[in-house]
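Only one protein chain is missing; all other protein chains are in place.
Letters A and B name the chains as they come in the text, with residue numbers starting at 1 for each one.
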Amino acid sequence: MSTKTLILALDLLGTFAFAVDGALTAIRTARVDIVGVLVLGLITAIGGGVIRDVLLGVTPATFQDWRYLTTALVGAGVAFFLSRQLTHLAKPILVFDAIGLSLFAVIGATKALAAGFGPLQAALLGMITGVGGGTIRDVLLNRVPTVFSANSHLYAVPALLGALLVAIPHTFGLTWGWIAVVGALVCFGVRILALLYRWSAPVPPGSPPL
Amino acid sequence: MSTKTLILALDLLGTFAFAVDGALTAIRTARVDIVGVLVLGLITAIGGGVIRDVLLGVTPATFQDWRYLTTALVGAGVAFFLSRQLTHLAKPILVFDAIGLSLFAVIGATKALAAGFGPLQAALLGMITGVGGGTIRDVLLNRVPTVFSANSHLYAVPALLGALLVAIPHTFGLTWGWIAVVGALVCFGVRILALLYRWSAPVPPGSPPL
Partner (left out) sequence: MSTKTLILALDLLGTFAFAVDGALTAIRTARVDIVGVLVLGLITAIGGGVIRDVLLGVTPATFQDWRYLTTALVGAGVAFFLSRQLTHLAKPILVFDAIGLSLFAVIGATKALAAGFGPLQAALLGMITGVGGGTIRDVLLNRVPTVFSANSHLYAVPALLGALLVAIPHTFGLTWGWIAVVGALVCFGVRILALLYRWSAPVPPGSPPL
């Protein structure tokens, strides 16, 4: 299996996990029908990439590619029919979700750098690719996006870290493929550790304790 | 009257109905002033087409065309001044709204196919053109978009059906104009029947009954 095929397979795995997670969140949070479940799963899976491409000024790529659309719709469909059974698989879904987050962050930053954007923009776009879909889903479900909240266990921070690990070396001319691998692994590791040890990002001074 | 003029007239009628409906929803739901009523009516009317064009990677067309902007602003303005009287016209507004939904779905799918997108994308973009404006309005009014909810009487389903009826024949090389007419009529008919007979889309297994 070539590197490109491996990245595509992992990327589709992440898309699937995001769609399942988005659809389950929709089912748990609101009275949605099958249209709501499918659309909210799809938006969770590809929304981050769409915002990234809008900010890059290009036609949204994951929306154009039927493999991402189909994977996301299948993931949301599985969640629709098996939502009760999937509640027992919350932990594996979180791991797949972390894989998706890592790949989306690194791929997003890489696309931004390839389009000629600077490292600050690339890091932000990597983070947005990772967290944007879930953010739109939360807005559509009428709740404050978990990514901004003080008990999200660093969802955005590892995405930003992974994207920075790709963007900063790039400004010094370092663009080897293994840098992206390190970025993705650091994002994945920090996210998993944050979940295990319930890490939180700092809150504003004077905020009431959790 | 040529076909093109007829389509434009119907499209503007749909835009007007969407704007009236969006403005009335804003007045009923929140404490909005005239700015809020006009902007939310405008967004309801042209928001779906804007999302479609962003996903197609082109400059939003309905925003560029002053006829759509003016029609939408006039519709929202009428709703602002006559909101109490218009509550008695809820049923004709629903019929005009169904006309708008049908045309928007079919026109959206046709634009996507003309831009070279595949049938799955075209069907989704047709649906988004129809339901996107109302969805942004609901998000701005801080409520779960009715299109996702289990008692929306199939708002998104007929739009998707109408768009699919245009997109699928197109993949087999069939692009006659009457296919679009059939798509729009099916969308319109299903929507009206769903309203009359209170049809609902399936909810996830295990959901509490309505």
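As a convention for this text, a residue touches a chain if its C-beta (ideal position, glycine included) is under 8 Å from a C-beta of that chain, and two chains touch if they have at least 3 such contacts.
Remember, predicted model here, so these are calculated numbers, not experimental data.
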Practice prompt. Identify the residue among A:10, A:54, A:74 or A:168 that touches the chain left out of the display.
Written response: A:54
Worksheet item: Taking the entire complex into account, which one of A:101, A:124 or A:184 touches the absent chain?
Response: A:124
Discussion item. Give me the chain B residues in contact with the hidden chain, please.
Written reply: 26-27, 30-37, 39-40, 50, 54, 58-60, 63-64, 66, 69-70, 80-81, 83-84, 139-142
Worksheet, complete the sentence: For chain A, residues touching the missing partner are 54-57, 117-118, 120-121, 124, 135, 139, 142-145, 147-152, 156-157, 160, 200-207
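Quick note on the criterion: only the chains that are shown with their structure count from here on.
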Practice prompt. State the superposition rotation angle between the two copies chain A and chain B, fitting on C-alpha atoms only and giving a multiple of 5 degrees from 0 to 180.
Written response: 120
Item to complete: Could you grab the centroid distance between chain A and chain B? Build each centroid from C-alpha atoms only and quote it in angstrom.
Response: 30
